[in-house]
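All protein chains but one are shown at their positions in the complex.
Let's turn to subunit A:
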Amino acid sequence: MSQLLKVAEAAAHGVTESATHTAQHAAHAATPSLSLLGDNLPALAIVVPLLAAPLVALMIRPALAWSLAALAGLTTLAVTGGLLARVLDSGPIVYAVGGWAGPWGIEYRIDTLSAGMLVLVAGIGAVSLLYARASVAREIPPARASLFYSLMLLCLTGLLGMCISGDVFNVFVFLEISSLSSYALIGLGSTRRAFTAAFNYLILGTIGATFYVIGIGLLYMMTGSLNMADLATLVPAQMDTTTVQMAIAFLAVGLSLKAALFPLHLWLPNAYAYAPSVVTAFLAATATKVSIYVLVRFVFTVFGGTGLLVLEGPLGLSAGTLICVLALAGVVVASLSAIYQEDAKRLLAYSSVAQVGYMLLGVGLASPAGLSAGLIHVFNHALIKFALFLAVGAVVWRTGSAHMAALAGAGKRMPWTMAAFVIAGLSLIGVPGTVGFVSKWMLLQAALAQQLWLVAGLILFTSLLAVVYVWKMIEAAYFRPVPEGGPEIAEAPLSLRLPLWLVALACIYFGLDASGPVGIAETATRTLLEGGA
């Protein structure tokens, strides 16, 4: 936490101090009276989990800590829901933190895309916290439970902050808040391997964050600004300089590392496999997605959009093509690796790397249809992977293991859990009527519209690979005999099954009526493409 404060303070000094000296009177608004629930809603989305985290850390009894954490999670969800409603109703919101107007002060800037991401992250955070009580009681020593909830809330704060902030350095601060807390959360896993997994992620994540900060440092050097909207107007004049091109390179590599784009995904499988079940579910559904969001933000809002992606680089290869090639290579390699895994959590982790490929494939296509498909897959895959990891978490709760052998016979003994697992598994493959179908269909259409037959073929081929690895788990759960002589295994408790079913039903609901998320993704795409050029 001390490092957290260091970066927070560095932010305060770097940004507000220059503001105080250069434009003290110009920048500070004349303090109009703001109402708490109306005008301060953007701040509340961050403040509620941020304030709840230290309070939860002070609670000694796990039950009390959980109640407060869950309450904070639900409140945050309500706040972000209010923000989304307001953005859809009356357009983007700009909020000046501390009353210091941008580009000197830190601005929160919420458009349709960031509001959608906020609701997604807050929703997953709230459901994770509801699910956490039983799971944490089983996997985390009681003495550490309150610290665990506190870390979950800090991680949620960081991820929400990355989505809400319109200031690139502030995004770095929130990135560090979420990363540092997630390293600690992964390290709390029940086996000793969790330490090495967390340490690996710590090293690679820190390299990613350092690259990001070098990138924004170079941008600051050329433009003197850290505000995204301000950068968007200042960067085009400097686009031909080597410094800005280096900045783009550092930012792209740093953020791709955090997003686990192939071949920078090596930290991910072990981190997801050995983390506590709730942490795996929460991070799998949010962390990489938020990094993709920041990458999209930079490409389209700061660097002017598709122009950057179609620009011809060395060897006649454009950045968009490069992203497509890496994304597709990632989908194929990670799907093949997933097939050979014997641990359900590791298998699903490799599948996550593959799915990140689909999302970035959409971005790399550099067309409105492709970008919408990529964004909608961010939402859909978050739901799917969340449901799958919650189901595996319920199996781990009963059997203590996520190995294929532990899944054997689970279909008979845990029918409700496994039914939800099957629904989410079908979504992962992309069966019609589920969310997975919506995004794959849109992605396929985007590829066909550009007559990229090979890309379309690979999307279909890799869906078959998904059939293989999902079937591997379903076969273990339904067609392998119940091991004899083992302990009697019953259905998971209701407090685990209810959140799981909520998410599984969402997988079907948004598969049948995708108009809500698709509408948001299309509006967001329009804003991104207009805002860029």
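In the analysis below, a contact is a pair of C-beta atoms (placed from the backbone, for glycine too) under 8 Å apart; a residue touches a chain by one contact, two chains touch by 3 or more; residues count from 1.
By definition in this document, contacts and distances are computed from a predicted model.
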UniProt protein name of the chain not shown, from "ATPase", "Thiolase", "Multicomponent Na+:H+ antiporter subunit B" or "Cytochrome bo(3) ubiquinol oxidase subunit 3": "Multicomponent Na+:H+ antiporter subunit B"
Touch criterion as defined above, residue of A:58, A:85, A:221 or A:482 at the omitted chain: A:58
Contact with the hidden chain (one of A:66, A:95 or A:437): A:95
Subunit A residues that touch the omitted chain in the full complex: 1-2, 5-6, 8-9, 13, 28-29, 31, 33-36, 39-40, 43, 47, 50-51, 53-55, 57-58, 95-99, 150
